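The following block contains the structure, expressed as structure tokens.
Complex shown without one protein chain; remaining protein chains in place.
Let's turn to subunit A:
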Amino acid sequence: MLLSVNGLESGYGRARVLFGVSLEVEPGRLVCVMGRNGVGKTTLLNTVMGVLPATAGTVTFDGRDVTGLKPHERVRLGMGYVPQGHQCFPQLSVLGNLLVTVEAAKQPKEAVDEALDLFPALKPMLRRSAGHLSGGQQQQLAMARALVTRPRMLILDEPTEGIQPSIILEIEAAIERLHAAGLAVLLVEQYLDIALRLADRFVILDAGHVVRTGDAEELRRDDVRRLLAV
């Protein structure tokens, strides 16, 4: 098992958000976390990455207990994270965004070229300030930045949220290609159709609990859709 989350609890101050969440990601599989707004999807990913401390439970990556590690240590073990909201370092250039990450993750510079090959749209704008890109371009940059750390697993928090449709297709194709190349992915996705096309397995959260897990076939059934309907 590449990633095992066991009985994970976390929250903000006294407000608990996760109540014992468990899930697993096998090597090379794409697991999609779904659920309505506010059920704890982003909190789950932030706790898996160590941005939020876990108040109980464990996170194991590649057989190693990483629950007490800092975020940058988890990145260096191979957990690539693309947080919500196409974030970037706005005053660094596109290239600067990639370089600072590749240096921090102690990876060779060729990793930058590999990431750019997957997102060729970024190539003509390497010298531009990242803050001046469109949301869709920033999201592609965010994914490229996670890739230059040469992750063994990619953790994506709503990569299609607030992005223009043409770029959503490109992002979906990129995820598909990475998954096909054998990269494990933990994906939070709002669009059911994209989740259905990409996911090997799914985990549905409700109010901080896992209420359903299964494979893509089960996700197509109507009772599951009911859990996601607003």
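Here, a residue touches a chain if its C-beta (ideal position, glycine included) is under 8 Å from a C-beta of that chain, and two chains touch if they have at least 3 such contacts; residues count from 1.
Criterion: contacts and distances are computed from a predicted model.
Participant: Which choice in "Urea transport system permease protein", "Tripartite tricarboxylate transporter TctA family protein", "histidine kinase" or "Thiosulfate oxidation carrier protein SoxY" gives the name that UniProt lists for the one chain left out?
Facilitator: Record says "Urea transport system permease protein".
Participant: Could you tell which one of A:7, A:27 or A:90 touches the chain left off the display?
Facilitator: Of these options, the touching residue for the absent chain is A:90.
Participant: Touch as defined at the start, partner being the missing chain; which of A:104, A:169 or A:211 qualifies?
Facilitator: Here the residue in touch with the unshown chain is A:104.
Participant: Using the document's contact rule, name the residues of subunit A that touch the chain not shown here.
Facilitator: These residues touch the chain not displayed: 49, 51, 70-72, 75-76, 81, 83, 87-92, 96-97, 99-101, 103-106, 145-146, 149.
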